[in-house]
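Removed: one protein chain of the complex. Kept in place: all other protein chains.
For clarity, chains are labelled A and B in written order, and residue numbers in each chain start from 1.
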Amino acid sequence: MIWWQVLALILVGLFFLMLFRVPIAFAFLLVNIVAAYFIWGEKEGLDLLISSMGGALTNFSLLPIPLFILMGEIMFQSGIAPKMINTVDKWFGNVPGRLSMLAVGSGALLSTLTASNMASTAMLGSTLIPEMENKNYSKTMAIGPILGSGALAAMIPPSALGILLASMGQVSVGQFLIAIILPGLLMAVIYMIYIIIRAVTSPHLAPAYEQSSASIEEKATDTLKYIAPLGLIFLLVLGFIFLGIATPTEAAALGALGSIILSACNKQLNLDVIVKSLSGTLKITVMILLIISGSTAFSQILSFSGATRNLVSIVQNVSTVPIIVLILMLLLVIILGTFLESLSIMMLIVPIFFPIASALDFNLLWFSVLLLLAIEVGTISPPFGTGLFAMKGVVSRNTTMMTIYSSAIPFIFLLIGLIVLIICVPSIVTWLPSMMET
Amino acid sequence: MSSIGKALNIVENIMAALGCILLLFITILVCVEVTSRYIFGYSFIWVNEVTEYSLLYITCLGGAWLLRQNGHITIDIVDFVPSELLHRIIRVFVPITGIIVSGIITWYGILTAIDLYERNVTSVTALATPQVYVYIAIPISFFIIMLEFIRILYGAIFLSINKGGGMH
Partner (left out) sequence: EETSDATDTNSNNNEGETFKIVSFLAADHAFTEGIVPIWIDKMEEATDGAVTFEWIGGPESVPLEEQFDAVVNGTAEVGFNVSSYYGHLMPETHSLNLSPHTPEEERENGYFDYLQERFNEQNLEYAGRWLGPSPYYFWTNEKIESLDDLKGLRMRSNPTYDGILQRLEVNPVTVSPADVYTSLERNMVDGFGFPLLGPHDSGWTEVTEYIVDEPFLNQNGTILFNKQAFDSLSPDIQEKIKEANAEFEHDMIEHFNEKNEKEWEAIQEAGVEKITLSDEDSEKFQGFVESAFWEKLENEAPEEVGTLRELFENE
């Protein structure tokens, strides 16, 4: 069989299984079982598949994923998130679109704890949506900013998707975690500018309201109590990575330990919190790692069948303009994102896109950040997206899916705008990591 | 079914609990290692290898437990197709696929484990860990996953017959 027929068969099979609701990890495994049998060679092929499954996970660059998730879970379970949002709330004066701005502000803060967007969106949604409805915010100004802020989770370290992308693309995990900081912050700023413009030009969307202002002492104590310790842990974790004191894995473990100590100091640590944090971590970790274990062979089989090599050389021969290839790749990711979820997109494209990107001599750090952004678009792009569904779970019953979709659209365009900006100004990505090279 | 079901629950819960303990263990282990390296200038070279194996073990220990909670990532496009027949087919199709996959992985996992044991394959590192201890996690895990899929299939058939009966 010719390589492109193999490729087409594998992809069609995979799509079919995924669309028919087969859990992604098992969809990859089934396709790999068939492909390993025919391409790697019958019994030996299946032996190789088992080895590949084990080998995929016994990989220490994946270790920061569970450790960072544990760090966030401990913070969440010890009840720090609502207090944090509450504190940010006290600081926001009477800015236009106050609650929407609050969503972005707390979204950015929450992102320093969460490694994935579902938790962030659900947390923000359940805390802020009722109040927004109370204050007669339009649905779009309520839902949109929260959806957008959910996407921040992956763009501000720690980021499970980011670690995975870096490790699969053979980019330094530490450098990548540092590289996403500026794009992530920029994303928050762009959201805020948009919200202010909307709120000023159409005040009825986000009616201003009188808000009882907290005293400066109260603000200060709350900040010291609820944000400072956490900020300290976050800065230590990132600082360790930035200064090269610890590897991302070690920094993550220290962060997790730090958050345990922090919640113990706040007298919020008990068996219940520990059990819930550990089982929450186990859940997300297994979810992610089983997919990785099932899909690593996918990439090896594609490569073994010659599909990857042939695709790469076709791309090299057909297009002489790398930027067009880049745009096509990102477009494909955004299109896949309308109906696939982030992890499966990543598993599908990385084995093919990274060889192309290195053949075209792209800066891989820059390329990975662009990919991650394009993948994040998918979490809020209709009709299917984890962010959209997490939102549906927390909004009031009379909110239709259509309303959620239309609220997401401006933020999708803001994200695409950010992608374009980073394509034009790569130093947004490369500047901070280059500061590591003093 | 119910007593078998309960036994399955217990096995899955114990495995998940072990997974959680392992998670806590590697967190502490990595912290101890980094502290030791900086304060005492001594590093344990085996920590990396042990934590890597833990990653595989954690995944294998939590797989079936997560499946019972319906926690594995799926793409839910098909939920939007308003066809009860299609949904009923899918409710049966998915666990059958799962049984096939986990059955094959279990079988070849056992063969691989036996082969690793017979040839006494070890890791290429200083620890020289017998690889059978690492890879045995795969067939054990997928065997329990297969049992869980069988339960799901049983539920799907049982429920849809009940439903069909109710409609007449």
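Please note the rule applied: a residue touches a chain if its C-beta (ideal position, glycine included) is under 8 Å from a C-beta of that chain, and two chains touch if they have at least 3 such contacts.
What you see is a predicted model, and the numbers here were worked out from it, not measured in a lab.
Student: Where the complex has a chain not shown, which of A:32, A:61, A:87 or A:407 is the residue touching it?
Tutor: A:61
Student: For the chain that's not shown, point to the residue among A:300, A:379 or A:407 touching it.
Tutor: A:300
Student: For chain B, which residues reach the chain that was dropped from this view?
Tutor: So the residues of chain B touching the missing chain come out as 37, 41-43, 45, 48, 119, 121-126, 128.
Student: Name, in rising order, the residues on chain A that touch the hidden chain in the full complex.
Tutor: On the chain A side, contact with the omitted chain comes from 2-3, 40-41, 44-45, 47-48, 51-52, 55, 60-61, 166-167, 170-175, 243-247, 299-300, 303-304, 306, 308-310, 313-314, 317, 351, 355, 358, 436-437.
Everything below uses one rule, namely that only the chains that are shown with their structure count from here on.
Student: Measuring from the mean C-alpha position of chain A to the mean C-alpha position of chain B, what distance in angstrom results?
Tutor: The computed centroid separation for chain A versus chain B comes out at 24 Å.
Student: Could you pull out which chain A residues touch chain B in their complex?
Tutor: Those residues of chain A that touch chain B are 17-27, 29-30, 33, 43, 46-47, 49-51, 53-54, 57-60, 62-63, 66-67, 70, 245-246, 249-250, 253-254, 256-257, 275, 278-279, 281-283, 285-287, 289-291, 293, 339-341, 343-344, 383-384, 389.
Student: Considering the complex alone, what residue numbers of chain B touch chain A?
Tutor: Its residues touching chain A are 16, 19-20, 23-24, 26-28, 30-31, 33-34, 38, 48, 51-53, 55-56, 58-59, 62-63, 65-67, 69, 71-80, 90, 93-94, 97-98, 100-102, 104-105, 108-109, 111-112, 115, 134-135, 138.
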